[in-house]
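Of the protein chains in this complex, all but one are displayed in their positions.
Residue numbering begins at 1 within each chain, and the chains themselves are lettered A and B in the order written.
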Amino acid sequence: MNRFFKTAVPLVLATVASGVAGKAAKAEDITLCWAAWDPANALVELSKDFTAETGVGMKFEFVPWPNFADRMLNELNSGGKLCDLMIGDSQWIGGGAENGHYVKLNEFFDKENISMDDFAPATVYAYSTWPKGEPNYYALPAMGDANGWFYRKDWFARPDLQAAFKEKYGRDLAPPKTQLELKDIAEFFQGREIDGQKRYGVAIFTERGSEGITMGATGALYAWGFKYENTPGKYDMEGAVNSPEAVEALEFYKELYKCCTPPGYTDSYMQESLDAFKSGQVAMAMNWFAFFPGLYKDEQVGGDKIGFFVNPGQKVEASTLGGQGISVIAYSDKKDLALQYIKWFAQPEVQKKWWSLGGYSCHVAVLNDPGFKDSQPFAADFLLAMDGVQDFWQEPAYAELLLSMQKRLHDYVVADQGTAKEALDKLIEDWTEVFQDEGKL
Amino acid sequence: MSSTTAHSVVEPGRYLRFFAGAVVVVYALVTMIPLVWIFITGFKTPQDSISYPPKVIFEPSLEGYVNLFTTRTRQTPDYMATLPPPETWYDELVRSRQMVIAGPSKFGERFMNSIIIGFGSTFLSVFLGTLAAYAFSRFRIPLADDLLFFILSTRMMPPIAVAIPIFLMYRTVGLSDTHLGMIILYTTVNVSLAVWLLKGFVDEIPREYEEAALIDGYTRFQAFVKVVLPQMATGIAATAIFCLIFAWNEYAFALLLTSGTAQTAPPFIPTIIGEGGLDWPAIGAGVTLFLLPVLVFTILLRKHLLRGITFGAVRK
Partner (left out) sequence: MGKVSAKPVLFANSIPAQAPMDPEMTNSSASEAVAIGAAKRTPEVIARRVRGLSDRAIAWLFIAPTIVLLLAINVFPLIWTVYLSFTNYKANRAARGVEWVGLDNYRRVLTDSDIWHNMLVTGHFLLWTMTFQVLIGFGLAWLINKNFKGHGVWTTVILLPMMLSPAVVGNFWTFLYQPQIGLFNYIVGFFTGVDPSSFEMIGSVNLAPWAIVIVDTWMWTPYVMLICLAGLRSIPDYIYEAAEVDGAGPLRTFWSITLPMVLPFLMLAVLFRAIENFKMFDLVVELTSGGPGSVTELASINLKREAFEKWRTGLSSAFAIILFVTVFGAANIYVKALNRVKQR
């Protein structure tokens, strides 16, 4: 051990020295922070053009979704300089603006002739503005997204299954038009043997740690006409958040979870949903449109075997909003280079390439193109979904609001505690407390 | 526990001894199963790693290790056809999965961070701890017991509780997500262990040596450096390994106070994802590489383990 000690010290010095030397390498690099998922790989590909044009190197910090919000909000709140650019989640915009994490982009847009009219209004509203709808921009819409569904087209097309389904439910086996139809289909597939393997109905979001179960359950809640407030901007939640429709929707989501998900599906989000679908476990799955290009390309379940559909309505047509805008971080030392990237990214040609690589452009030059709907099998559904998107609170206190909802939903849906009404009542209590702390109530 | 007489009455009987041995060996084997399993999972293909029933016999593959150190993108067969033939075995392995290597993963960086922060903080805490331990052992310090207890009590705080003000402090002075910040923090946590352990080791060195040196005309400082330090070498090495293991394994502070630049391996390993879910072979590979040094150290340390884990309270 003596020898160990003697070798250890020089080793430390050597490694420290090399670490320091590594840091100072390139000044002309900027770092973009985002989640680790398919579109991020597409963005790496796209950004090579930027480096080629400007000579500015791009570094990336991609964090898996379950840790993304936690890590990145921590980074912002600690005033870190890791990221020069951030593609932050839509709900962060309030906090990003009010706490001074994001650079306000209005002047820059004016100077560079970047017009927000060139981007789909729903995405500008959701990803860029704070306060909501005001012409104060803190991000450029980068990635449009909503929660949608996909199913095993090949199974749905089987005559034997079609016949069995028709006999049981009296209608054709086809992508569901309502949430209740979706549950019927899921029940139909649950536990069924197909090609000698046991299959399950549906993969939905039940994750506890970040935002999973909220993003999943709101798909049902919005379809039943769920509203956060009776009067927008008044924070009067009693009777809205816990309305009979909301209770019904939440009960529905729990039933769907109980009846028709694969075993061990208690803490599942995007990756688990993809996993279940790609391994042939489930007939249907929910997930963000962002993954659809990758799914369509999949060797095992892609191509002819996969079909897509927009979140079915129940009382109303609605989808849960995903997607992000790209922002410049106020703590960065290279804000000018970061702005240069945004300027480059906003160009219609770049936006077109972005869509072709698998990123969901929000630019009207892409979306209003007559060929857009047919450019991909899910493109039309995407436009449909984006028409009816609803988002979670985008308040600066969004994280607190989200954590409460995660807890109340998971306690009720997965951990079997209390009733749906009680869960939503408690949620109102939690949220009331938050808004009181905020001085908004 | 050598008995004074060969036919001691307290020597356990043959059968009892055999029974004891059998139970302990079975326990040891069972306790190793999880570690062995994660080790072999590192050599499986992703398909084999999630097969049912779990596969014990399989064709070993280095895919987990390749995936651990690279990021890869899936490509269409058309695109793959345009590529020049693979240059290395790992290129070939990745291509066989319809993917190409896009670049190195963050694992190497995170591992390096673990090494820099681990060794840096170990060096500092042992340095400070040696000095303080010598002083506590040899000199009369007012309120020494209180001070020593105070030094120890700092370890009773839940790490999250400590992290709240540290987060604010580091944010103010710009130490968030820096190697230096983490080294200072781990040093602070470890120095209490170092002082307690090293004081025990110094206590065991007879003072006569120093006194002889003092009489020979050494100053106190010279006596410390030339007489005491060499005698402490083993104790210092053992303490250093304990500090290193703590810094190496630490998770909560690293999770809360680092994000990209200075993040160590423990918060990173669980986030290794492949295509569709967690990439278990890559995690197996990462866990194996990460745990291996600690396993080696544990074996080296086994004689001092007891002292280390009880802050020197039990010395055998």
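Definition applied: a residue touches a chain if its C-beta (ideal position, glycine included) is under 8 Å from a C-beta of that chain, and two chains touch if they have at least 3 such contacts.
Treat the numbers as computed from the prediction; the structure is a model and nothing was measured.
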Contact residues on chain B toward the hidden chain run 1, 3-4, 8-10, 12, 16-18, 20-21, 23-25, 27-28, 31-35, 37-38, 41, 50-54, 128-129, 131-132, 134-136, 138-148, 150-151, 153-154, 156-169, 171, 184-185, 187-188, 191-192, 195, 207, 210-211, 214-215, 219-222, 224, 245, 248-252, 256, 266-267, 269-270, 278, 280, 283-284, 287, 290-291, 294-295, 297-299, 302, 305-306, 309-310, 313-314, 316
Where chain A meets the chain that is not shown, the residues are 70, 73-74, 76-77, 95, 98-100, 208-209, 263-267, 396, 399-400, 403, 407, 410-412, 414-417, 437
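To be clear about the criterion, only the chains that are shown with their structure count from here on.
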Along chain A, where are the residues that touch chain B in the complex? 1-2, 4-5, 8-9, 11-12, 15-16, 19, 31, 33, 36, 41, 44-45, 61, 63-64, 66-67, 71-72, 74-75, 77-80, 82-83, 271-272, 274-275, 278-279, 294, 297, 299
Listed in rising order, chain B residues that touch chain A in their complex are 50, 73-74, 76, 98, 102, 112-113, 115-116, 119-120, 122-123, 167, 170-171, 176-177, 179, 233-234, 236-238, 240-241, 256-257, 259-261, 271, 273, 276-278, 300
